[in-house]
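Every protein chain but one is kept in place in this view of the complex.
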Amino acid sequence: MEQLQEALRKFSEERGWTGNRDARNLAISISLEASELLEHFQWQSPEEAVAARRDEIAEEAADVLIYLVQFADALNIDLLEAARAKMAKNAERFPIG
Amino acid sequence: MEQLQEALRKFSEERGWTGNRDARNLAISISLEASELLEHFQWQSPEEAVAARRDEIAEEAADVLIYLVQFADALNIDLLEAARAKMAKNAERFPIG
Amino acid sequence: MEQLQEALRKFSEERGWTGNRDARNLAISISLEASELLEHFQWQSPEEAVAARRDEIAEEAADVLIYLVQFADALNIDLLEAARAKMAKNAERFPIG
Partner (left out) sequence: MEQLQEALRKFSEERGWTGNRDARNLAISISLEASELLEHFQWQSPEEAVAARRDEIAEEAADVLIYLVQFADALNIDLLEAARAKMAKNAERFPIG
């Protein structure tokens, strides 16, 4: 994921896309991409959706990750560390058995 | 990210959370978590939001990642590979300069 | 709004669209249409967005309403009455001055 973060940083810099890439705009993008992902499952069963459009679905999932990584970068959040911390919290909240 | 995926798989299995974790439900969860993330930026500037609630924001971002990784796992999608493929596509679509 | 509700009911019945129009699917549709509406404002100021695409924006707003009215119909909710009740609650929560 660090490599992806570095690649995204370089990609934006090379294109001068820095002006309006604040955390708020990136949070909006994450939400919009998540909806585009969900859209594939709207009027179909998961099995039908995946059989018909697996590549598009993978691409939408990638879009969510791409914006999420940029969001985390903008706020200097370590996503994997944050996920570990959240899982530890969930493990306490939902004990096994 | 592979470690996270493995940990999430174990977490769900230990709790018997497998029945309704299909791709559609996970896509809904990704979208809901993305909205909870966006909610922090609704009536505040990004700077104010981050100053006031950085930890909650990191946790919401982690939630998006957690569901996204489970979604990718359910569909056997390699998220980092999909992100690389999407970036290559974007590089063609938006050439430098 | 009652006329709209009646027209939507007739529209779905005439097309046999009743099977998967449960409240959950309609709630997903409301969310997806709301995202399509928001998408128009992603990388532009509100003024630019409206100047460039007022008709599309009106159509997306109409889509949100169309699904919301169907959702309310499916659950036998009186939307205008529910809005009045919510405003009364908001008036208590946020007193004038």
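A, B and C label the chains in the order they appear, each numbered from 1.
Convention: a residue touches a chain if its C-beta (ideal position, glycine included) is under 8 Å from a C-beta of that chain, and two chains touch if they have at least 3 such contacts.
This one's a predicted model, so the numbers in the text were calculated from it and none came from an experiment.
Taking the complete complex into account, B:Leu38 is the one of B:Met1, B:Ala23, B:Leu38 or B:Leu65 that touches the chain left out.
Taking the complete complex into account, residues 1, 4, 7-8, 11, 14-15, 22-24, 27-28, 30-31, 33-35, 37-38, 40-41, 45-46, 49-50, 54, 57-59, 61-66, 68-69, 71-72, 75, 77, 79-80, 82-87, 89-91, 94, 96 of chain C touch the chain not shown.
Touching the omitted chain from chain B are residues 20, 25, 28-29, 31-32, 35-36, 38-39, 42-43.
The rule is simple: only the chains that are shown with their structure count from here on.
Between the Cα centres of chain A and chain C there is a gap of 27 Å.
Each chain gets a centre from the mean of its Cα atoms; for chain A and chain B, those two points are 4 Å apart.
Each of residues 28, 31 in chain B touches at least two other chains.
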